[in-house]
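Note that this complex is displayed minus one protein chain, with the remaining chains in position.
In this document, chain identifiers A, B and C correspond to the written order of the chains, with residue numbering beginning at 1 in each.
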Amino acid sequence: MTLSDSILIATLLLLITQVFGLLRAVLGPSLQDRMLSVQLLGTGGVALLLLLATLLSVPALIDVALVLALLAAVAAAALTRRGKDGA
Amino acid sequence: MLDLFGISLIFIGIGFYAAGSIGLLRLPDIYSRLHALTKADNLGLGILCAGLALLNGGLLYAMKLLLVWLLVLAASATTSHMIAQQALRRETN
Amino acid sequence: MGIQLWLMLDLVLSGLALGLGWAAVSSRDSQRSVVFFIAFGLLLAIIWARLNAPDLALAEAAIGAGLSGVLLLSALRDEPAAAAAGDMIRGPKALLVTLLSLALTALFAWVLLQTLDVADKVRMADQIAAQLPNSGVTNPVTAVLLNFRAYDTLLELAVLLAAVLGIQALGPARPPYRAAGPLLGGLIRWLVPLLILTAGYLLWAGAHAPGGAFQAGALLAAAAVMLRLGGDPDAGLPRPRVQRLLLVAGIAGFLLVGIVTTAIYQSFLNYPDGWSGGLILLIETAATLAIATTLALACIGGRPAGWEPAESGAVPTRQRESK
Partner (left out) sequence: MILTAELIYALTGVGLFGMGLRGALLRRSLLGRILAINICGAGVFLLLVAISYTGPGVAPDALPHALVLTGIVVAVSATALALALGRRLRETARE
(Lines give C-alpha, C1' and ligand atoms only; values in the text may rest on other atoms or scores of the structure.)
Protein backbone atom coordinates (compact mmCIF):
# COMPACT_ATOMS: atom_id res chain seq x y z
CA MET A 1 0.00 0.00 0.00
CA THR A 2 1.41 3.37 -0.96
CA LEU A 3 1.63 6.44 1.22
CA SER A 4 -1.13 8.27 -0.63
CA ASP A 5 -3.40 5.24 -0.31
CA SER A 6 -2.94 5.35 3.47
CA ILE A 7 -3.77 9.07 3.54
CA LEU A 8 -6.81 8.35 1.38
CA ILE A 9 -7.99 5.70 3.83
CA ALA A 10 -7.45 8.18 6.67
CA THR A 11 -9.53 10.78 4.79
CA LEU A 12 -12.31 8.27 4.22
CA LEU A 13 -12.35 7.28 7.91
CA LEU A 14 -12.45 10.92 8.96
CA LEU A 15 -15.38 11.52 6.62
CA ILE A 16 -17.23 8.58 8.15
CA THR A 17 -16.76 10.03 11.65
CA GLN A 18 -18.35 13.21 10.29
CA VAL A 19 -21.36 11.25 9.05
CA PHE A 20 -21.87 9.88 12.56
CA GLY A 21 -21.36 13.31 14.08
CA LEU A 22 -24.04 14.73 11.79
CA LEU A 23 -26.55 12.17 13.04
CA ARG A 24 -26.67 14.30 16.19
CA ALA A 25 -27.82 17.22 14.04
CA VAL A 26 -30.69 15.06 12.78
CA LEU A 27 -31.57 13.67 16.23
CA GLY A 28 -31.32 16.98 18.07
CA PRO A 29 -33.20 17.41 20.32
CA SER A 30 -32.19 20.98 21.14
CA LEU A 31 -30.80 23.64 18.83
CA GLN A 32 -27.57 23.57 20.82
CA ASP A 33 -27.11 19.86 20.05
CA ARG A 34 -27.47 20.58 16.36
CA MET A 35 -25.00 23.44 16.63
CA LEU A 36 -22.45 21.16 18.26
CA SER A 37 -22.79 18.80 15.35
CA VAL A 38 -22.17 21.64 12.88
CA GLN A 39 -19.17 22.71 14.92
CA LEU A 40 -17.78 19.18 14.62
CA LEU A 41 -18.24 19.37 10.85
CA GLY A 42 -16.36 22.69 10.92
CA THR A 43 -13.26 21.29 12.61
CA GLY A 44 -13.60 17.99 10.73
CA GLY A 45 -13.83 20.01 7.52
CA VAL A 46 -10.58 21.79 8.37
CA ALA A 47 -8.88 18.41 8.87
CA LEU A 48 -10.40 17.05 5.63
CA LEU A 49 -9.14 20.07 3.68
CA LEU A 50 -5.63 19.66 5.11
CA LEU A 51 -5.62 15.97 4.13
CA LEU A 52 -6.95 16.79 0.64
CA ALA A 53 -4.23 19.46 0.25
CA THR A 54 -1.63 16.72 0.65
CA LEU A 55 -3.53 14.11 -1.37
CA LEU A 56 -4.19 16.33 -4.40
CA SER A 57 -0.97 18.35 -3.94
CA VAL A 58 -2.93 21.61 -3.99
CA PRO A 59 -1.25 23.67 -1.24
CA ALA A 60 -3.88 26.43 -1.63
CA LEU A 61 -6.33 24.15 0.17
CA ILE A 62 -4.49 25.05 3.38
CA ASP A 63 -5.67 28.63 2.81
CA VAL A 64 -9.19 27.25 2.39
CA ALA A 65 -8.84 25.42 5.71
CA LEU A 66 -7.77 28.71 7.32
CA VAL A 67 -10.77 30.57 5.88
CA LEU A 68 -13.12 27.76 6.90
CA ALA A 69 -11.81 27.91 10.48
CA LEU A 70 -12.36 31.70 10.58
CA LEU A 71 -15.83 31.66 9.03
CA ALA A 72 -17.06 28.68 11.05
CA ALA A 73 -16.39 30.86 14.09
CA VAL A 74 -18.45 33.70 12.54
CA ALA A 75 -21.35 31.34 11.83
CA ALA A 76 -21.18 29.86 15.34
CA ALA A 77 -21.20 33.36 16.84
CA ALA A 78 -24.26 34.22 14.73
CA LEU A 79 -26.01 31.04 15.87
CA THR A 80 -25.60 31.87 19.53
CA ARG A 81 -26.61 35.51 18.99
CA ARG A 82 -30.03 34.60 17.66
CA GLY A 83 -33.06 35.65 19.65
CA LYS A 84 -31.00 37.06 22.47
CA ASP A 85 -32.80 40.38 22.57
CA GLY A 86 -36.14 38.76 21.96
CA ALA A 87 -36.46 40.26 18.48
CA MET B 1 10.46 5.77 9.02
CA LEU B 2 9.40 9.39 9.38
CA ASP B 3 6.56 8.69 6.95
CA LEU B 4 5.36 5.77 9.03
CA PHE B 5 5.41 7.93 12.15
CA GLY B 6 3.52 10.70 10.35
CA ILE B 7 0.84 8.33 9.07
CA SER B 8 0.44 6.82 12.54
CA LEU B 9 -0.08 10.28 14.01
CA ILE B 10 -2.74 11.02 11.38
CA PHE B 11 -4.61 7.84 12.26
CA ILE B 12 -4.35 8.61 15.99
CA GLY B 13 -5.78 12.07 15.29
CA ILE B 14 -8.67 10.50 13.41
CA GLY B 15 -9.17 8.17 16.36
CA PHE B 16 -9.83 11.27 18.48
CA TYR B 17 -12.32 12.54 15.91
CA ALA B 18 -14.08 9.15 16.03
CA ALA B 19 -14.18 9.31 19.83
CA GLY B 20 -15.65 12.81 19.60
CA SER B 21 -18.35 11.72 17.15
CA ILE B 22 -19.27 8.68 19.23
CA GLY B 23 -19.35 10.84 22.33
CA LEU B 24 -21.59 13.35 20.57
CA LEU B 25 -23.94 10.51 19.66
CA ARG B 26 -23.92 8.39 22.82
CA LEU B 27 -23.52 10.80 25.74
CA PRO B 28 -26.77 11.67 27.50
CA ASP B 29 -26.78 15.46 27.81
CA ILE B 30 -25.52 18.58 26.04
CA TYR B 31 -22.75 19.41 28.53
CA SER B 32 -21.03 16.04 28.40
CA ARG B 33 -21.39 16.08 24.60
CA LEU B 34 -19.73 19.48 24.52
CA HIS B 35 -16.90 18.08 26.60
CA ALA B 36 -16.40 15.12 24.25
CA LEU B 37 -16.45 17.36 21.21
CA THR B 38 -13.80 19.82 22.43
CA LYS B 39 -11.47 16.87 22.99
CA ALA B 40 -11.94 15.81 19.40
CA ASP B 41 -11.43 19.31 18.03
CA ASN B 42 -8.38 20.21 19.93
CA LEU B 43 -6.39 17.02 20.29
CA GLY B 44 -7.47 15.28 17.09
CA LEU B 45 -6.68 18.21 14.82
CA GLY B 46 -3.41 18.94 16.63
CA ILE B 47 -2.10 15.39 16.29
CA LEU B 48 -3.28 15.18 12.68
CA CYS B 49 -1.47 18.45 11.86
CA ALA B 50 1.70 17.14 13.49
CA GLY B 51 1.46 13.99 11.37
CA LEU B 52 0.95 15.98 8.17
CA ALA B 53 3.88 18.25 9.01
CA LEU B 54 6.10 15.18 9.44
CA LEU B 55 4.94 13.79 6.08
CA ASN B 56 5.47 16.96 4.08
CA GLY B 57 8.39 18.60 5.81
CA GLY B 58 9.18 22.27 5.33
CA LEU B 59 9.16 24.85 8.11
CA LEU B 60 6.75 27.22 6.36
CA TYR B 61 4.25 24.40 5.85
CA ALA B 62 4.51 23.36 9.50
CA MET B 63 4.02 26.97 10.63
CA LYS B 64 0.91 27.30 8.49
CA LEU B 65 -0.58 24.13 9.97
CA LEU B 66 0.26 25.38 13.45
CA LEU B 67 -1.55 28.64 12.67
CA VAL B 68 -4.64 26.77 11.45
CA TRP B 69 -4.62 24.61 14.57
CA LEU B 70 -4.28 27.57 16.94
CA LEU B 71 -7.14 29.34 15.14
CA VAL B 72 -9.45 26.36 15.47
CA LEU B 73 -8.41 26.00 19.09
CA ALA B 74 -9.17 29.60 19.99
CA ALA B 75 -12.41 29.72 17.98
CA SER B 76 -13.78 26.43 19.29
CA ALA B 77 -12.97 27.35 22.89
CA THR B 78 -15.04 30.54 22.59
CA THR B 79 -17.91 29.10 20.55
CA SER B 80 -18.27 26.01 22.78
CA HIS B 81 -18.44 28.28 25.77
CA MET B 82 -21.13 30.39 24.09
CA ILE B 83 -23.14 27.29 23.14
CA ALA B 84 -22.93 26.08 26.75
CA GLN B 85 -24.10 29.49 28.00
CA GLN B 86 -27.01 29.43 25.59
CA ALA B 87 -27.99 25.91 26.64
CA LEU B 88 -27.86 26.98 30.29
CA ARG B 89 -30.02 30.04 29.55
CA ARG B 90 -32.55 27.85 27.79
CA GLU B 91 -32.76 25.55 30.79
CA THR B 92 -33.10 28.28 33.40
CA ASN B 93 -35.83 30.02 31.41
CA MET C 1 -6.94 0.30 -5.11
CA GLY C 2 -6.56 4.10 -5.14
CA ILE C 3 -9.35 4.52 -7.67
CA GLN C 4 -11.85 2.49 -5.66
CA LEU C 5 -10.97 4.44 -2.53
CA TRP C 6 -11.51 7.74 -4.33
CA LEU C 7 -14.87 6.49 -5.61
CA MET C 8 -15.87 5.52 -2.08
CA LEU C 9 -14.88 8.97 -0.86
CA ASP C 10 -16.91 10.53 -3.68
CA LEU C 11 -19.93 8.39 -2.87
CA VAL C 12 -19.82 9.30 0.83
CA LEU C 13 -19.39 13.01 0.04
CA SER C 14 -22.28 12.93 -2.46
CA GLY C 15 -24.45 10.98 -0.06
CA LEU C 16 -23.77 13.53 2.66
CA ALA C 17 -24.56 16.40 0.28
CA LEU C 18 -27.87 14.82 -0.71
CA GLY C 19 -28.70 14.02 2.92
CA LEU C 20 -27.91 17.51 4.21
CA GLY C 21 -29.68 19.09 1.23
CA TRP C 22 -32.74 16.98 1.93
CA ALA C 23 -32.64 17.85 5.63
CA ALA C 24 -32.32 21.57 4.82
CA VAL C 25 -35.22 21.48 2.37
CA SER C 26 -37.65 19.29 4.26
CA SER C 27 -37.07 19.87 7.96
CA ARG C 28 -40.18 20.52 9.97
CA ASP C 29 -39.21 24.08 10.91
CA SER C 30 -37.06 26.84 9.47
CA GLN C 31 -34.64 26.97 12.36
CA ARG C 32 -33.53 23.41 11.71
CA SER C 33 -33.41 24.08 8.00
CA VAL C 34 -31.01 26.97 8.49
CA VAL C 35 -28.67 24.90 10.67
CA PHE C 36 -28.63 22.14 8.05
CA PHE C 37 -28.06 24.72 5.34
CA ILE C 38 -24.94 25.98 7.14
CA ALA C 39 -23.67 22.40 7.41
CA PHE C 40 -24.46 21.96 3.69
CA GLY C 41 -22.34 25.03 2.89
CA LEU C 42 -19.41 23.63 4.88
CA LEU C 43 -19.71 20.34 3.03
CA LEU C 44 -19.90 22.06 -0.35
CA ALA C 45 -16.58 23.81 0.37
CA ILE C 46 -15.02 20.38 0.94
CA ILE C 47 -16.57 19.07 -2.30
CA TRP C 48 -15.13 22.00 -4.29
CA ALA C 49 -11.74 21.19 -2.78
CA ARG C 50 -12.16 17.55 -3.78
CA LEU C 51 -13.07 18.58 -7.35
CA ASN C 52 -9.84 20.56 -7.69
CA ALA C 53 -11.57 23.94 -7.49
CA PRO C 54 -9.73 25.76 -4.68
CA ASP C 55 -11.03 29.16 -5.84
CA LEU C 56 -14.58 27.96 -5.34
CA ALA C 57 -13.72 26.27 -2.06
CA LEU C 58 -12.42 29.61 -0.75
CA ALA C 59 -15.54 31.48 -1.87
CA GLU C 60 -17.86 28.80 -0.51
CA ALA C 61 -16.05 28.67 2.84
CA ALA C 62 -16.47 32.44 3.14
CA ILE C 63 -19.97 32.81 1.68
CA GLY C 64 -21.78 29.48 1.77
CA ALA C 65 -20.61 28.43 5.21
CA GLY C 66 -20.33 31.91 6.73
CA LEU C 67 -22.22 34.85 5.27
CA SER C 68 -25.35 33.04 4.00
CA GLY C 69 -25.67 31.40 7.39
CA VAL C 70 -25.53 34.74 9.17
CA LEU C 71 -27.98 36.21 6.66
CA LEU C 72 -30.53 33.42 7.07
CA LEU C 73 -30.15 33.46 10.85
CA SER C 74 -30.86 37.16 10.98
CA ALA C 75 -33.87 36.59 8.71
CA LEU C 76 -35.04 33.99 11.21
CA ARG C 77 -34.98 36.77 13.79
CA ASP C 78 -37.55 38.77 11.88
CA GLU C 79 -39.67 35.78 10.89
CA PRO C 80 -40.38 34.03 14.18
CA ALA C 81 -43.55 32.44 12.78
CA ALA C 82 -41.50 30.53 10.22
CA ALA C 83 -39.60 28.80 13.00
CA ALA C 84 -42.83 27.07 14.00
CA ALA C 85 -43.46 23.49 12.92
CA GLY C 86 -45.67 22.60 9.98
CA ASP C 87 -43.82 24.56 7.32
CA MET C 88 -44.35 21.85 4.69
CA ILE C 89 -47.50 21.49 2.64
CA ARG C 90 -48.84 17.92 2.95
CA GLY C 91 -51.54 15.92 1.23
CA PRO C 92 -52.32 15.01 -2.38
CA LYS C 93 -50.88 18.25 -3.77
CA ALA C 94 -47.55 17.48 -2.08
CA LEU C 95 -47.58 13.99 -3.56
CA LEU C 96 -48.17 15.38 -7.04
CA VAL C 97 -45.34 17.93 -6.68
CA THR C 98 -43.01 15.22 -5.39
CA LEU C 99 -43.80 12.91 -8.30
CA LEU C 100 -43.35 15.68 -10.87
CA SER C 101 -40.03 16.78 -9.32
CA LEU C 102 -38.88 13.18 -9.33
CA ALA C 103 -39.83 12.79 -13.01
CA LEU C 104 -37.99 16.00 -13.92
CA THR C 105 -34.91 14.87 -11.97
CA ALA C 106 -34.95 11.51 -13.72
CA LEU C 107 -35.25 13.26 -17.09
CA PHE C 108 -32.29 15.52 -16.33
CA ALA C 109 -30.24 12.55 -15.14
CA TRP C 110 -31.04 10.70 -18.37
CA VAL C 111 -30.04 13.70 -20.50
CA LEU C 112 -26.83 14.00 -18.49
CA LEU C 113 -25.96 10.34 -19.02
CA GLN C 114 -26.63 10.70 -22.73
CA THR C 115 -24.50 13.82 -23.17
CA LEU C 116 -21.60 13.25 -20.79
CA ASP C 117 -19.81 10.86 -23.16
CA VAL C 118 -20.49 12.59 -26.45
CA ALA C 119 -19.33 15.97 -25.09
CA ASP C 120 -16.95 17.91 -27.31
CA LYS C 121 -13.46 17.08 -26.25
CA VAL C 122 -12.07 20.44 -27.42
CA ARG C 123 -12.47 22.43 -24.26
CA MET C 124 -12.15 26.04 -23.32
CA ALA C 125 -9.50 24.97 -20.82
CA ASP C 126 -6.96 24.51 -23.63
CA GLN C 127 -7.63 27.96 -25.06
CA ILE C 128 -7.40 29.52 -21.59
CA ALA C 129 -4.09 27.74 -20.97
CA ALA C 130 -2.77 28.97 -24.31
CA GLN C 131 -3.67 32.59 -23.62
CA LEU C 132 -2.72 32.61 -19.93
CA PRO C 133 0.83 34.01 -20.43
CA ASN C 134 -0.69 37.14 -22.03
CA SER C 135 -3.25 37.73 -19.28
CA GLY C 136 -0.98 39.38 -16.72
CA VAL C 137 -1.84 36.80 -14.04
CA THR C 138 -1.12 33.11 -13.64
CA ASN C 139 -4.30 32.02 -11.85
CA PRO C 140 -6.59 30.92 -14.71
CA VAL C 141 -9.79 31.75 -12.82
CA THR C 142 -8.62 35.31 -12.19
CA ALA C 143 -7.56 35.54 -15.85
CA VAL C 144 -11.06 34.58 -16.97
CA LEU C 145 -12.77 36.93 -14.52
CA LEU C 146 -10.66 40.04 -15.05
CA ASN C 147 -9.17 39.70 -18.50
CA PHE C 148 -10.80 37.27 -20.93
CA ARG C 149 -14.35 37.83 -19.67
CA ALA C 150 -13.93 41.17 -17.92
CA TYR C 151 -17.23 42.35 -19.40
CA ASP C 152 -19.08 39.67 -17.49
CA THR C 153 -17.45 40.64 -14.22
CA LEU C 154 -18.24 44.32 -14.81
CA LEU C 155 -21.89 43.46 -15.39
CA GLU C 156 -21.88 41.17 -12.39
CA LEU C 157 -20.76 44.05 -10.21
CA ALA C 158 -23.72 45.96 -11.65
CA VAL C 159 -26.03 43.10 -10.63
CA LEU C 160 -24.63 43.21 -7.10
CA LEU C 161 -25.15 46.98 -6.99
CA ALA C 162 -28.74 46.58 -8.22
CA ALA C 163 -29.42 43.99 -5.53
CA VAL C 164 -28.06 46.14 -2.72
CA LEU C 165 -29.91 49.23 -3.99
CA GLY C 166 -33.09 47.16 -3.98
CA ILE C 167 -32.44 46.16 -0.38
CA GLN C 168 -31.77 49.79 0.62
CA ALA C 169 -34.98 50.88 -1.10
CA LEU C 170 -37.09 48.40 0.85
CA GLY C 171 -36.59 49.75 4.32
CA PRO C 172 -34.32 50.47 7.24
CA ALA C 173 -31.75 48.02 8.60
CA ARG C 174 -32.71 45.15 10.89
CA PRO C 175 -32.53 46.06 14.59
CA PRO C 176 -28.97 45.84 15.92
CA TYR C 177 -27.76 43.15 18.27
CA ARG C 178 -27.21 43.60 21.97
CA ALA C 179 -23.68 44.69 22.95
CA ALA C 180 -21.21 41.81 23.09
CA GLY C 181 -20.34 40.24 26.42
CA PRO C 182 -16.71 39.61 27.38
CA LEU C 183 -16.70 36.22 25.62
CA LEU C 184 -17.89 37.41 22.21
CA GLY C 185 -15.96 40.66 22.65
CA GLY C 186 -12.75 38.68 23.06
CA LEU C 187 -13.52 36.63 19.94
CA ILE C 188 -14.22 39.77 17.91
CA ARG C 189 -11.02 41.44 19.06
CA TRP C 190 -8.80 38.84 17.40
CA LEU C 191 -11.11 37.45 14.71
CA VAL C 192 -11.88 40.75 12.96
CA PRO C 193 -8.25 41.85 12.43
CA LEU C 194 -7.40 38.35 11.26
CA LEU C 195 -10.29 38.37 8.76
CA ILE C 196 -9.12 41.71 7.35
CA LEU C 197 -5.52 40.48 7.15
CA THR C 198 -6.57 37.27 5.37
CA ALA C 199 -8.69 39.33 2.95
CA GLY C 200 -5.65 41.40 2.03
CA TYR C 201 -3.60 38.25 1.54
CA LEU C 202 -6.21 36.64 -0.71
CA LEU C 203 -6.56 39.79 -2.82
CA TRP C 204 -2.84 39.87 -3.41
CA ALA C 205 -2.50 36.11 -3.89
CA GLY C 206 -5.36 36.03 -6.42
CA ALA C 207 -3.02 36.88 -9.29
CA HIS C 208 -1.02 33.67 -9.01
CA ALA C 209 -2.92 31.39 -6.64
CA PRO C 210 -6.54 30.77 -5.63
CA GLY C 211 -8.06 33.95 -4.28
CA GLY C 212 -9.10 37.29 -5.69
CA ALA C 213 -11.64 40.07 -5.34
CA PHE C 214 -14.68 37.90 -4.59
CA GLN C 215 -13.07 35.88 -1.83
CA ALA C 216 -11.32 38.90 -0.31
CA GLY C 217 -14.53 40.95 -0.45
CA ALA C 218 -16.49 38.17 1.24
CA LEU C 219 -13.94 37.97 4.06
CA LEU C 220 -14.03 41.75 4.60
CA ALA C 221 -17.81 41.57 4.69
CA ALA C 222 -17.55 38.78 7.27
CA ALA C 223 -15.40 41.09 9.42
CA ALA C 224 -18.12 43.75 9.18
CA VAL C 225 -20.84 41.22 10.01
CA MET C 226 -18.84 40.06 13.03
CA LEU C 227 -18.66 43.64 14.32
CA ARG C 228 -22.42 43.93 13.87
CA LEU C 229 -23.00 40.69 15.78
CA GLY C 230 -21.00 42.30 18.56
CA GLY C 231 -23.50 45.12 18.82
CA ASP C 232 -22.17 47.75 16.39
CA PRO C 233 -25.30 48.84 14.45
CA ASP C 234 -23.22 50.08 11.47
CA ALA C 235 -21.06 46.95 11.27
CA GLY C 236 -17.90 49.07 11.39
CA LEU C 237 -18.69 50.56 7.98
CA PRO C 238 -17.58 54.14 7.28
CA ARG C 239 -19.98 57.12 7.00
CA PRO C 240 -22.92 56.64 4.57
CA ARG C 241 -21.40 59.09 2.10
CA VAL C 242 -18.27 56.97 1.93
CA GLN C 243 -20.40 53.81 1.77
CA ARG C 244 -22.03 55.09 -1.42
CA LEU C 245 -18.63 55.74 -2.97
CA LEU C 246 -17.42 52.27 -1.98
CA LEU C 247 -20.51 50.64 -3.45
CA VAL C 248 -19.75 51.98 -6.92
CA ALA C 249 -15.94 51.72 -6.59
CA GLY C 250 -15.75 48.39 -8.45
CA ILE C 251 -17.78 49.54 -11.43
CA ALA C 252 -16.00 52.89 -11.43
CA GLY C 253 -12.59 51.21 -11.46
CA PHE C 254 -13.63 48.96 -14.34
CA LEU C 255 -15.15 51.80 -16.36
CA LEU C 256 -12.19 54.08 -15.77
CA VAL C 257 -9.76 51.49 -17.08
CA GLY C 258 -12.16 50.70 -19.92
CA ILE C 259 -12.50 54.34 -20.98
CA VAL C 260 -8.75 54.94 -20.85
CA THR C 261 -8.04 51.83 -22.92
CA THR C 262 -10.76 52.86 -25.37
CA ALA C 263 -9.26 56.33 -25.72
CA ILE C 264 -5.79 54.98 -26.41
CA TYR C 265 -6.40 51.67 -28.16
CA GLN C 266 -9.98 52.00 -29.42
CA SER C 267 -10.87 48.81 -27.60
CA PHE C 268 -12.81 48.61 -24.35
CA LEU C 269 -11.11 46.68 -21.53
CA ASN C 270 -8.35 45.35 -23.75
CA TYR C 271 -5.30 45.86 -21.60
CA PRO C 272 -2.06 47.04 -23.26
CA ASP C 273 0.85 44.62 -23.23
CA GLY C 274 2.76 44.56 -19.99
CA TRP C 275 0.10 46.54 -18.12
CA SER C 276 -2.38 43.72 -17.53
CA GLY C 277 -1.05 42.65 -14.14
CA GLY C 278 -1.07 46.15 -12.65
CA LEU C 279 -4.44 47.11 -14.11
CA ILE C 280 -6.01 43.86 -12.92
CA LEU C 281 -4.73 44.47 -9.39
CA LEU C 282 -6.12 48.02 -9.51
CA ILE C 283 -9.55 46.85 -10.64
CA GLU C 284 -9.51 43.98 -8.17
CA THR C 285 -8.74 46.27 -5.23
CA ALA C 286 -11.65 48.53 -6.14
CA ALA C 287 -13.89 45.52 -6.73
CA THR C 288 -12.92 44.00 -3.35
CA LEU C 289 -14.00 47.16 -1.52
CA ALA C 290 -17.25 47.30 -3.52
CA ILE C 291 -18.07 43.62 -2.97
CA ALA C 292 -17.27 43.88 0.75
CA THR C 293 -19.54 46.92 1.20
CA THR C 294 -22.28 45.32 -0.90
CA LEU C 295 -22.28 42.05 1.03
CA ALA C 296 -22.05 43.78 4.41
CA LEU C 297 -25.00 46.07 3.58
CA ALA C 298 -26.92 43.08 2.21
CA CYS C 299 -26.44 41.24 5.51
CA ILE C 300 -27.57 44.31 7.47
CA GLY C 301 -30.71 44.02 5.36
CA GLY C 302 -31.64 47.67 4.81
CA ARG C 303 -30.57 51.27 5.13
CA PRO C 304 -28.20 51.83 8.04
CA ALA C 305 -28.76 54.88 10.25
CA GLY C 306 -27.89 58.15 8.55
CA TRP C 307 -28.20 56.73 5.03
CA GLU C 308 -30.88 59.16 3.86
CA PRO C 309 -30.11 62.85 4.10
CA ALA C 310 -32.13 64.26 7.02
CA GLU C 311 -35.79 63.53 6.32
CA SER C 312 -37.13 65.29 9.39
CA GLY C 313 -34.25 67.70 9.82
CA ALA C 314 -32.88 65.62 12.65
CA VAL C 315 -29.69 64.16 11.30
CA PRO C 316 -28.57 61.45 13.66
CA THR C 317 -25.29 62.70 14.97
CA ARG C 318 -22.61 60.10 14.91
CA GLN C 319 -20.79 59.74 18.15
CA ARG C 320 -18.07 57.47 16.92
CA GLU C 321 -15.39 57.58 14.32
CA SER C 322 -15.49 55.11 11.46
CA LYS C 323 -14.26 52.14 13.54
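One rule holds in what follows: a residue touches a chain if its C-beta (ideal position, glycine included) is under 8 Å from a C-beta of that chain, and two chains touch if they have at least 3 such contacts.
The model shown is predicted, which means the values in this text are computed figures rather than measured ones.
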* Quick one: say which of C:L42, C:L160, C:L269 or C:I283 touches the chain that got left out. => C:L160
* Structure fact -> In the full complex, chain C touches the hidden chain through residues 6-7, 10-11, 14, 17-18, 21-22, 24-26, 30, 33-34, 37, 40, 44, 47-48, 51-53, 55-56, 59-60, 63-64, 67-68, 71-72, 75-76, 78-79, 81-82, 86-89, 94, 97-98, 101-102, 104-105, 108-109, 112-113, 116, 119, 123-125, 128-129, 140-141, 143-145, 149, 152-153, 156, 159-160, 163-164, 166-167, 170-171, 174, 214, 217-218, 291, 294-295, 298-299, 301-302
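Following the convention adopted for this analysis, only the chains that are shown with their structure count from here on.
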* Asked: Roughly how many whole angstrom separate the Cα centroids of chain B and chain C?
  -> 28
* **Separation of mean Cα positions, chain C and chain A [Å, integer]** => 20
* Asked: Where the centres are mean C-alpha positions, what is the separation of chain A from chain B, in Å?
  -> 10
* **In chain C, residues with contacts to at least two other chains** => 184, 187, 191, 194
* **Contacts with two or more other chains, residues of chain A listed in rising order** => 18, 35, 37, 66, 70, 72-73, 77, 79-80
* Write out the stretch or stretches of chain C touching chain A in their complex. => 1-2, 5-6, 8-9, 12-13, 16, 19-20, 23, 31-32, 35-36, 38-39, 42-43, 45-46, 49-50, 52, 54, 57-58, 61-62, 65-67, 69-70, 73-74, 76-78, 175, 177-178, 184, 187, 191, 194-195, 198, 202, 205, 209-211, 215, 219, 222, 225-226, 229
* Asked: What residues on chain B touch chain A, complex-wise?
  -> 3, 7, 10-11, 13-14, 17-18, 20-22, 24-25, 30, 33-34, 37, 40-41, 44-45, 48-49, 52, 55-56, 61, 64-65, 67-68, 71-72, 75-76, 78-80, 82-83, 85-87, 90
* Asked: Which part of chain A faces chain C closely enough to touch in the complex?
  -> 1-2, 4-5, 8-9, 11-12, 15-16, 18-19, 22, 25-26, 28, 31, 34-35, 37-38, 41-42, 45, 48-49, 52-53, 56, 58, 60-61, 63-64, 66-68, 70-75, 77-85, 87
